[in-house]
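Just one protein chain is left out here, and the rest sit where they should.
Let's turn to chain A:
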């Protein structure tokens, strides 16, 4: 039974990591190409979840909801890029943080105004309900396996997009030298809008996928945003590969910490205290890991720029 539990926890860690990757990929792409810190990324995650819940409730189909989440988050991303973000590229990071923080407030209150403060209902689609057997004799939720699958597919897709396509070439060029690709005649404004919308769509996808597992409510994006920032700091800002490795690392460390630390302390003290101390330490663990990694490699594991 202990092996089965261990395997299940590893899968849980992977699933959390993959979900964080969907968030972090967009965040790191936007930072890498445009040099912009986008705090409102969590709001796009929320937009995706609300779009999915609303469309799924209206049509009865989760899949239409999922499509709507991609479309709504990408559209919201494109709109804020054109209206707000575009004015921030030349400014310093403090102005960007201030403006995108304002966007968080606007999105949160706007969503509250439209949908109210009470959580929306969103369930997983019938096709993915239930559990499947896993090695060791336990069972694992099919939907979580599907999330891992989606994450792997997105990772492969992003890799191909960036290394094999013309858009990817421009993105890479944009990361290396913004002025130069502008001078070479690439429409940099459109490129920025497209990259921003792409990042937003990934966040919206994550929101919709996770919304079915958790609850769809105002403010759901902010806790994930913090973790996503931890991921890109660990992985190296601007690197998709770093985001993937960092996300899986954070997912596994967090899940295994929550699982193993209380048991470890259980050897030293009574279960109740062990639960308290272990739980408290587990919630700090990823930040401790981040601090250690930054100490050894201040630029992160796979920094895109020196």
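Just so it is clear, a residue touches a chain if its C-beta (ideal position, glycine included) is under 8 Å from a C-beta of that chain, and two chains touch if they have at least 3 such contacts; residues count from 1.
Assume contacts and distances are computed from a predicted model.
Visitor: Looking only at the UniProt record of the hidden chain, which name from "Fe-S cluster assembly ATPase SufC [Lactobacillus sp.]", "Branched-chain amino acid transport system substrate-binding protein", "Tripartite tricarboxylate transporter TctB family protein" or "YCII-related domain-containing protein" is the right one?
Guide: "Branched-chain amino acid transport system substrate-binding protein"
Visitor: Using the touch definition from the top, which of A:42, A:174 or A:262 touches the missing chain?
Guide: In the complete complex, the chain left out is touched by residue A:262.
Visitor: Since one chain has been left out of the picture, which residues of chain A touch it in the full complex?
Guide: Counting only chain A, the missing chain is touched by 1-2, 4-5, 8-9, 12, 15-16, 108, 112, 117-121, 123-124, 129-131, 138-139, 141, 143-144, 210, 213-220, 222-223, 255, 258-259, 262, 271-272, 275-276, 279-280, 283.
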